[in-house]
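All protein chains of the complex are present and in place, except for one that has been dropped.
As written, the chains take the letters A, B and C, and residue 1 is the first residue of each chain.
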Amino acid sequence: MISLEFILQSVDRWLRDRLGHEVAVAVEYVLVGLFVILFFAVLGLVLVFMERKVSAWMQVRLGPNRVGPGGTLQTLADTIKLVSKEGLTPAGADRFLFNLAPVLMIVVSMLLLAPIAFARNVQLWDINIGVLYVSAISSVSVLAVLIAGWSSNNKYSLLGAMRSGAQIVSYELSAGLSVLTIVVLSGSLQVSQIIEAQQTGWWLFRGHVPVLVAMIIYLIAVTAETNRAPFDLAEAESELTAGFHTEYSGMRFALFFLAEYANVFVASAIGAILFLGGWMPLHLGNWDAFNRIMDWIPSSIWFFAKTFFFIFVIMWFRWTFPRLRIDQLLELEWKYLLPLGIVNLLVATTIAVAGWYF
Amino acid sequence: MNASLETTLQSVLAAAPVPVQLTAGSQWPELVVAPDDWPTLAPFLRDHAELRLDFMFCLTCVDWKTHLTMVYHLNNSSCERVVVVKSVLDRQQPRVASVANIWRTAEFHEREVYELFGVHFVGHPDLRLLILPEGWEGRNPLRKDFEDPVNMIRL
Amino acid sequence: MFKEVLAEDQDCLTLNVGPQHPSTHGVLHLVITLKGETILRVDPHLGYIHRSIEKMCESLSYRQFIYVTSRMDYLSAHINNHGCALCVEKALQIEVPQRAQVIRVLMDELTRIASHVLWWGAMAMDVGAITPFFHAFREREMINEIMEETCGARLTMNYMVPGGVMYDLHPNFQRRVKQFISFFKSKLNEYDELLTDNIIFKQRTQHIGVLRREDAISFGATGPVGRGSGWACDVRKRAPYECYHQLQFEQVVEQAGDCYARYLVRMGEMRQSLSIIEQLIDNIPSGDYQAKTKAVLKLPKGEYYSRVETARGEFGVYIVSDGGTTPYRIKFRSPGFSNLSALDHMSRGHKIGDLVAIMGSLDLVIPDIDR
Partner (left out) sequence: MTLKQYFRNIWDGMRSLAAGMRRTGYYFFHHKEIITQEYPDVPPRLAERFRGEVVMPHNENNEHRCTGCTACELACPNGTIKIITKYEITPDGKKKKALDKFIYHLELCTMCNLCIIACPTDAIKMSQAFEHSVFDRSQLIKILNKPGSRLMEGVE
């Protein structure tokens, strides 16, 4: 059967046969780098188009429908426009930091792709502290936001960046706690092992209420961490015009834009891995016939379907809710999510230790 | 209703601290007061138990070419009791006391009249241009002799 | 780097909100002084779209000046025109036929709903929810189409003339209005689902921008702003014009005085307007839609003032006539101008996000303020 794993192994074998071990590895590194960049470009196009269609349908509109079949090439046209636009640097901006911020932002998003398992045995880097790595790297993006806000020499940008700082640092805790819930249940920080642990059933179904609560908290926290509505205070269109990226235009703005969607993808992918078993197909007890049909669906499809489900939910949030205020945002975190998360983690630990899960 | 309001006004104004001239007016009773007496009369009208004219719904000025007339429309907040107060100002040096501390809506309306008619409100907390751009002091668009340097109709 | 940030006071930050800003709904310029994110002072700078309509009207005849007032509060254009027509009629003592009165009231109430619906969407957008804006436009579009069919235009209808209305109702009018009523009633419940009951929206608006009753009176803040503060200031009840005294409707008054109270007042007013339309739509008297008037109107020397209740509050027209064919002086008392003057008082001590919510709840229309 042709699977993503099979294709990659064939490529690897072919390269090793031709070039020898060392050169082949070097070539593979380059290929992986190219893949990440290409993947990001495609991801940006797909997700922006998806967001437009989702928002349009919720807003009783048609959405993009002119460029290409069903408007599918609209985002490509927009990308071309953004790339060909002049990138202005405001007078009085700190040029070095101003240019650094979008690059830093996108690099962080790219690094986050490393431990994600796209299909059975397809992973860029199966680091043994996978989820910890994700938590650690994702908090670097707040630096990019702060740099962007500070270096723009614009008060709106500064306010947006400062809000973002407080917000990301706070919500990191809740996201971490809900990730820990799964780590406790799986007994490993390694992404591949967390998925393996869900062989007999996804954690969402096996882990009782604590996992459900953890999933809800995780969704809320990553929505906040990726600066998306209703937590888009760093951008807060109606208050701060565009927040930290007010002064950015052209390609540098496009990088911020892309990074936002990449972060949403990564956050949803991690969510899918933790709670819905990553590429693991849906298995129901002893229904062997059903389970075999589910196995027949390629693992990459399973992974992307789950990821896009989470992405859809995050988009659904965005197009339904009003925005919170900065103090309410922090109140939600410190007074509701964090205590709940801690209690939830305790309950989950008890369950894990006692082995009460299915 | 108008007639009863007028009788009330007659009795109330007899006790007014300053001389006030009461006329029937075309629609509502009108009071004419000297600009110097206005700051004494205004709190009296607002706080008098029988009148309680605590809602100022309009404040404007009319340029009569020979003089300016300030027009204040006052009303009671809980029932209809409209009284119009007028005060005649000198056209060259229009000065009148501000009532922004009595009816706070007057703060913006007086700023508007200040720039459009050039009336100087003594005691106004923040008498600046509100609508016109900076550097327009002294040219008052709503006066009858104002000529716009850029006249769209003649263009 | 941040020289101007650290101006005068070391701790304060001066921020220009506008003239071009997503939440000022036009070209309002607010200079706000901040300490952190807390607002110390709001200083509105007006005049970016001041057209001096009052001066313009001094050179227009009494038939012509009415159409200009559509350009002030363009969301309640009918009601503005109505106020002007009333003032001219009062001066000339024209008896408006019953049919014209009912048509005018119907149009006023439809306009009020259209205006409040748009405000609802804009308010949602101000607090960060974008979807309600599009839903609001769907209902507004229905009203606009009704207006277009009868009045010939969607926004600046110029349907009121001294003595009545410009032409008779379109034959489809009653049917389409009834369609709209049944459609809108179901949508109002959706509005509640999307915003009224939403916890985030409540958090954003309750106890924000509190205006007490005596302050509302002192600032002359009329309309839903005044009624949200517990002040029954509806001109339709206080000094009824046209056939309002024959109609059954309630004045929606809330006591809290915060943004949410103003929100509830407007939501209640939409329902009241619907009930007014329902009372009238099947009882439009037959007869003339316009009283006979002279071709050239000359107002007798004197002063005339008429008041109407627009979607934003009390709108006054003050005409000083010297007996000629054009007004000697005309003054429009626009509700937005007085409501705006309370903004500084209401927003002190709140956050930037609250300022946006307060501005949304004031329902500012900038051409109305600037005139």
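Operating definition for what follows: a contact is a pair of C-beta atoms (placed from the backbone, for glycine too) under 8 Å apart; a residue touches a chain by one contact, two chains touch by 3 or more.
As the structure is a prediction and not an experimental result, all values here were calculated from the model.
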* Visible chains that the absent chain touches, using the contact criterion stated earlier -> A, C
* Can you work out which residue in C:43, C:149 or C:278 touches the chain that's missing from view? => C:149
* Hey, which of A:16, A:61 or A:206 is the one touching the hidden chain? -> A:61
* Structure fact -> The listed residue (C:194, C:235 or C:259) that touches the chain absent from the view is C:194
* Chain not shown, touching residues in subunit A -> 54, 57-62, 65, 316-317, 319-321, 336, 340
* Chain not shown, touching residues in subunit C -> 60, 63-65, 67-68, 131, 138, 141, 145, 148-153, 156, 158, 161, 166-167, 170, 190, 193-195, 197-200, 202
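Everything that follows uses one rule, which is that only the chains that are shown with their structure count from here on.
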* Distance-maximising chain from subunit A - centres being C-alpha averages -> B
* Asked: If you average the C-alpha positions per chain, which one ends up nearest the average over all of them?
  -> C
* **Distance between chain centroids, defined by C-alpha means - subunit A, subunit B (Å)** => 63
* Between subunit A and subunit C, centroid-to-centroid distance (C-alpha), Å -> 45
* **Interfacial residue positions of subunit C with respect to subunit A in the complex** => 1-2, 5, 13, 15, 21-23, 37, 124-131, 133-135, 138, 194-195, 198, 200-201, 203-204, 351-356
* subunit C contact footprint on subunit B (complex, rising order) -> 25-28, 54-58, 60, 62-63, 71, 73, 77-80, 103-105, 107-109, 112, 130-133, 141-142
* Structure fact -> Residue set of subunit C touching subunit B in the complex reads 44-47, 50, 52, 54-55, 90, 214-215, 217-222, 231-233, 238-239, 302-305, 307, 314, 316, 318, 320, 328-329, 331, 333, 337-338, 340-342, 345, 370
